[in-house]
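Note that one protein chain is taken out, while the other chains of the complex remain in position.
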């Protein structure tokens, strides 16, 4: 078994200590529809999800514009088809649009050919709706297969933002296809875990205050500044676009913009910078293991 | 696919910036009985639910009266039949009573004829018990079908308060039947998610403090005042009628009543005002989608 | 359908405004064993539950003694058999011991004869171990059947503490058997919902701070003092006996003992006082309802 080795710190432009990216997963109706098509019949739930592109996206774009912060929006292809104006407005405002599946399909147990079909369909949708060809990808629910990086490399993506084994971006080796820049994420930096409740779909029925979410994210950012990694926040417009949450995020963004040691950037911009560092790609391997079996002469139950 | 468009801000009376409604879903025993009739055998759980009309309603009416705040009570027909005095006291105090199903039936997968029968039965109960004919409706668990608005329009309702895709009220187009005023809601403004625990029915076994609930609601209200929408709070008398929660809500209502820019009103009153604005009805559509299928030549698992 | 009517306030001794009882459910291993006998094989879980009588009870008795506060301990018969010294120490210290089932059996769906057998077995255990004959009862998981009050009356109990439909104690009518004093409880005043995690049995995997639990309980008590009811707290020695929680409870008890308007008493003492008021018994009835059925001519799905 080849041992894994940790990623090493990256040096940031202009002597900054830490990179920060504000990313937004514009899931809208997609995750529910790919889980069970019967959700389409639920007008209430569908309206809850549509809040994201209809209300959340314009509000969040306004905040990003106010502070001249580049955002990165991961958009399932179907979200673009159903909410073209919202997605076009993101592109028009100069923000990055990245790939997030077609219908926010879970990749658990999905074979490579199906993944390629999903990838293709998502690219087509983003191209037809907004005229963009994304260079970045994030797997739905931050879960992908060991063959996924090869699929991404074959489609020409520069970076992925799905894995969680590092505070620092790194080059992820792809067998026979060079490498991808990996921009790692963390569950603590996902608004879903603070705010999401969708009956029969997700959430326990507890919703946190925006102040608590900001306290959590601030504690991670303050520590990341000392560590020098990339602090990548993931918000969902159907959640963080709500008035009180957007207002709290706005104040937090203002605070971050006032930090001299922080480089606030888009994900593609960060990936391009990482690429210039010519890092040695890290090889990640599937765990290979053999469970302990009961001794053949032992008493079994 | 016709694209959805967001609702636009409504202007409020007397130069107010924001509308506020305090609404109460008087669920009592109904949601449990419609989920499983065996809950009727649980004397403990039934007593927990009966706390709402028996104790919570008089206490909350006292608070509304103290601040001359008009409340809106969504009442399942069966709740009215089982707790007639509580429901009559709401009407006598001049508050609005609206429709909330007969037995708080989930509408998931329910056909239109059954919905009409539920609607009828709820109307009859509210009429017989309290002599009221509601103009407003809220679907149990904030979930309805794409045919529900037509049912509501046919029964002559003015407004619905179930959907979640806007901060602003709007006119919801109903095919062949004009439109309904929609007064949208939000999970963050529902006391159920802060306080509810009913064994084997709902809740994770965590109960928040009233201070935390008020902090959450205040953060949403403060932001909504800037946005100019309608801030609609939903409380359940069996939950928010408990002493400490009612006391916290009382203080919060006092605070809201001191806000110069806020119009505190009943839901029907808000709907009537919205109607005067002659807004163009929004058309909402069921998501129409086609999942990515595995390529026929691909390896399947 | 006979309408339910709310309980009315009770007047308290010596001009006090509010009654307070600190109650302890000494569940120990019982709730797990009655749920699934296989829990007996889990040495770790069993040790977690045994902490209650072994460590929690002596610690909590020390706190009650320090402030001369009478506690009320609801003890399953099996807990007394397995932990006789802990239960005897409660009796020796002059605190009340009340009935809490034999093996903390859920009464959901249990017939009357089986309930009588459980009642008998619990009484025998408490008598044999500690020589006590309880006058009070609390149903496990605060759940009982409509026939349970009759069982309790037949066994000569004075009071029950299971129901949740009032802030004020009341006389509960028992058909053909007079009445029981009911001392109602509330999920917000139960430490289980703040602290309990037992893998594969209960809890979501979140544990709150003692400070948060105290804030919750204080907010309910402060409001109950204005209302004049009985504020009845339920703690579990296997949970609230842990060092930090016991220390926080100790401070809270000290605070309560300093409140001039509060009568801190044992449950039997409160029940006896309520009985002297010769209240008219309340009749509670099982909800009788008929669901809406789909119209026979309607299209079914």
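By written order: A, B and C. Residues from 1 in each chain.
In this text, a contact is a pair of C-beta atoms (placed from the backbone, for glycine too) under 8 Å apart; a residue touches a chain by one contact, two chains touch by 3 or more.
Just so it is clear, the structure is predicted and the values come from calculations on it, not from any experiment.
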For the chain that's been dropped from view, list the shown partners it touches. A, C
Contact partner of the left-out chain, one of C:149, C:210 or C:229: C:210
Out of C:48, C:168, C:225 or C:273, point to the residue that touches the absent chain in the complete complex. C:48
Given that one chain is not shown, which residue among C:10, C:75 or C:118 touches it? C:118
Which positions on chain C touch the chain that was left off? 29, 33-34, 37-38, 40-48, 50-51, 54-55, 58, 78, 81-85, 102-103, 105, 109, 111-114, 116-118, 121, 195, 197, 199, 204-211, 242-248
For chain A, which residues touch the unseen chain? 1, 3-7, 108-109, 139, 141-146, 148, 162-167, 184, 186-188, 192-194, 196, 202-204, 206, 208, 212, 215-216, 219-224, 226-227, 229, 284, 286-289, 291-295, 297-301
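FYI, only the chains that are shown with their structure count from here on.
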Superposing the C-alpha atoms of chain B on chain C takes a rotation of how many degrees, nearest 5? 90
Return the chain label for which the distance between chain Cα mean and whole-protein Cα mean is smallest. B
Dist(centroid_CA(chain A), centroid_CA(chain C)) in Å evaluates to 47
Which residues does chain C have that touch at least 2 chains other than itself? 204
